[in-house]
Structures are given as structure tokens and as C-alpha cells.
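Take this structure, written in C-alpha cells, and hold onto it; I'll ask about it next.
A single protein chain has been removed from this complex, and every other one stays in its place.
And now, chain A:
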Amino acid sequence: MWQAIQARETGRTPCNSFANQLKSRRISSLQLCNRKDFVSPHRGAVNSLQVDLTEGRYLLSGASDGSAAVFDTQRATDSEASGLIEKHKCVFSVDKGHEHGHRFAVSSAVWYPIDTGLFVTGSFDHLIKVWDTNTAQAVVDFKMPGKVYRTAMSSLAMSHTLIAAGTEDVQVRLCDIASGAFSHTLSGHRDGVMSVEWSTSSEWVLYTGGCDGAIRFWDIRRAGCFRVLDQSVTQLGVRPPILKHSAVSTKVSAEKSSSGAKNRLKTLHTRPSVEKARQKRLHPGMLSTLDRATAHYGVVTGLKATNDGMYLLSAGKNKAVGYSIGCNTLLNFETGRLQTSKAIQMATSDDPALVFVPCMKTVKAFGMWSGRTTLMFRGHYESVNTCCFNSTDQELYTSGADRQILVWSPGGSVEGEMDQDEEAAEDKDNWSD
């Protein structure tokens, strides 16, 4: 550490690589935090977690008992064990008892991306509600045709305030907070839509994953979906050699070799600009065979676009996959069993070198490029629904059916405590002298 600081001080390590090295070192030492504790007010499975996008400070949770709560991740409300364990009680919560509260499970709770003044909840009671954070009152609600599985808002959007909603219905609806009405209805899926995710590179692009196993890309300025990911046609990104006798390509990648394995997650790489031209050419009259392609066998339970806008991760029946957005490179993650009946929420580190995926009672972290499990987080008593990465502190928050919200933080804080204990002992010795 001191050497790293020394290297930064003399300008040998560039600032950003110093920060990245340190972050990834911290992330690789994530462990169950024994200093920080969220006191969960939820009496049902926690289905959704999100840290706000502006300050990276407030955690929003939604649970099956119809409640949603906000926690301050930075400032503890009180502490236990002489200041060593910080208790974070929720700042406020809204539940069934609230006059506007949801009647059934909250499946999704997301922050308004521009500030923390609003948040959005979607529930099995067919409603999506927009809440004013300061007054804890619902200000707008949208009546959906069925249970709401997932809602999403674009973190980039400067020109729209649309909530994308995936419901039991085959259509994906975009709800406009500004007008209080549906602005778009996106048709294409043949079954309910369990996962929706906005692109992190364009404010107009939306990804949706349905119970029919399809992942569709939408440009909301145009009619119809412009791309359907196909698990059977994946390009590995090797460029055609121009010389026949060219040296052996290094690109016999690990990506393909794992495709035969049984238990997997997928990553899809998303590639904008270059590929876009080609996509657009195809767009309006997409071939019907292409339109029927599936990304997973069975339900697509989770989608996650990485921060750098380059990749899309999807979780489906017993596997998670990464797609390179645009070129459809496929990388499967060896996940083991995954929950299939419920939407799951994946997370990635900033790099994005690690992918966090809830796998039954554990959360696994996969290497983004290798597809291999690098870390396992065991701590929940029942299946985990959601994980959420807080890049401010490099902390991982997970929650699931056991109603707990667990904090996984970089290791090393333990030693501090021992330190103090020992010193206390030392002091005593001095007194006894």
C-alpha cells in the first residue's frame, strides 16, 4: 500500500490506475462485514436493492411484504459494541400501513436517476408508484395490466423521464413521469417480461428479457425491436485472416469451450457505433427466424448492462451469460443452479472485472473475461434475490428471502479492532505497574 502511494506521489502510477488497482484489490477481499449492519424493517423477501446514482449514499430496498425502505449507507443511526458495530436503521419506509402503500409484494424499487427526490416502486398489485422521497408520499401511479416484475430508469437520460416496466403482460410499457401516462408500448415478447434494463451508452436503447427466453433490444425512437440475441449464433470476434499462411491466431478463446457445459450464466457484449450501421440496415423488416431467436432456454430472469456500456449480462435458467453488445460474443458463467421463478438482480464491479450473481443461497462473483468463479459469498439462510454494488465504498449489498440485507465489505477492518483491544490491554498493564 505504502509503495503504491509512493508510486502515485512521484507520478509513476497514473492516478486512475492507482485507484483501479486499489479498488480491485479491495473488491477481491470482500467479506461479510462485521462493522456495518442494516436493520431490515422488511417482513418479507427483499426483492430489490439500489444505491442512488447521484451521491452513491442512499440504499433503496423493496420487499415482498409490500414495503420499501431507504437506508443511509454512510452514516450510522447508532452503534453497538462500543462503537464497533454501526447500525443503519432505515431513514424511512413505506409499507402496507401507509395510505398509498402497495398491497402486494414490491418487486422492484429504483431511484430517479437525476436526484434522490423521487423513487419508483413496482408491485405485484399491478401498480407502479412514484414517490416523493422527502414527504414519503406517492405522487404518480401507473396502473399496469398485470403483476409488475421489474422497473428501470435510464441513468443517462437527459431528455426523457421514462420508467420501463416489465410485467406479466407480453408488452413492455414505458411510463412517463412527466405526463403520468404510458408513452410507449413495445410489443415483441411472447410471454411476460421479467427483466428490463436501459443501455448505459445510449439513453434511447432499452434491453428486455422475457419469460419466453428472448432478449430484445429496442431503440425507443423507432418502432419495433432492432435486435434479438440468439444463443445459437454467436460470433467470437475473431477477424478473418487476410493472409492464408498467417500465424496461429491466439483467439481460440475460452469463450467457446464452455458453451457445452450445463450450468451457466451468460454475458453478452454490447457494441454500439461500429455495429450500429449494420443493425440499422436489418432493423425494420427483421427476418422472422431471427425474431424467434432465444438467448436462454426458459425465463430470462435478470439483465445487467455494465457501466462502460460494452457488455450486457443476462441470467436465465441455470445459467448466466455475458454478451458483448453488438457483436454477440458469448461468454457463459459456470453458475450452478439459479433461481428461475423470480427475477434476480445482478451487479458488476466498476471495472467491470467482476460480475456478482445470486445463485440460490449464495452470491458468486465471476471474472468477467474468464467466466470463472472467483469469490463466493455465503451468509444468507435462504435464496438470494438481489445484489447491489456500491462503488463509493466498494461494498456489496445482498438480500433475499431471509429478509436480511447483508453488507459485504473489503476485508482488513477486523485488524483495527484487535488493535484497539490489545491497546486497551496494554493500557491496563501500565496502570498495574
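What we mean here is this: a residue touches a chain if its C-beta (ideal position, glycine included) is under 8 Å from a C-beta of that chain, and two chains touch if they have at least 3 such contacts; residues count from 1.
Everything that follows uses one rule, which is that contacts and distances are computed from a predicted model.
A.B. asks: Among "DNA damage-binding protein 1", "Pentatricopeptide repeat-containing protein", "Large ribosomal subunit protein mL43" or "Calcineurin B homologous protein 3", go ahead and choose the protein name stored in UniProt for the chain not displayed.
C.D. replies: UniProt lists the chain that is not shown as "DNA damage-binding protein 1".
A.B. asks: Of the residues A:Pro14, A:Gly117, A:Gly146 or A:Gly180, I need the one that contacts the missing chain.
C.D. replies: A:Pro14
A.B. asks: Please pick, from A:Ser93, A:Ser107 or A:Thr200, the residue that touches the omitted chain in the full complex.
C.D. replies: Candidates A:Ser93, A:Ser107 or A:Thr200; residue touching the omitted chain: A:Thr200.
A.B. asks: Could you please point out the chain A residues that touch the chain left off the display?
C.D. replies: 1-3, 5-6, 8-12, 14-22, 25, 29, 55-57, 74-75, 83-84, 156, 200-202, 237, 239-243, 246-251, 254, 271-274, 307-310, 326-327, 351-352, 367, 369-370, 391-393, 412-413, 415-416, 419-420, 422-423, 426-427, 430
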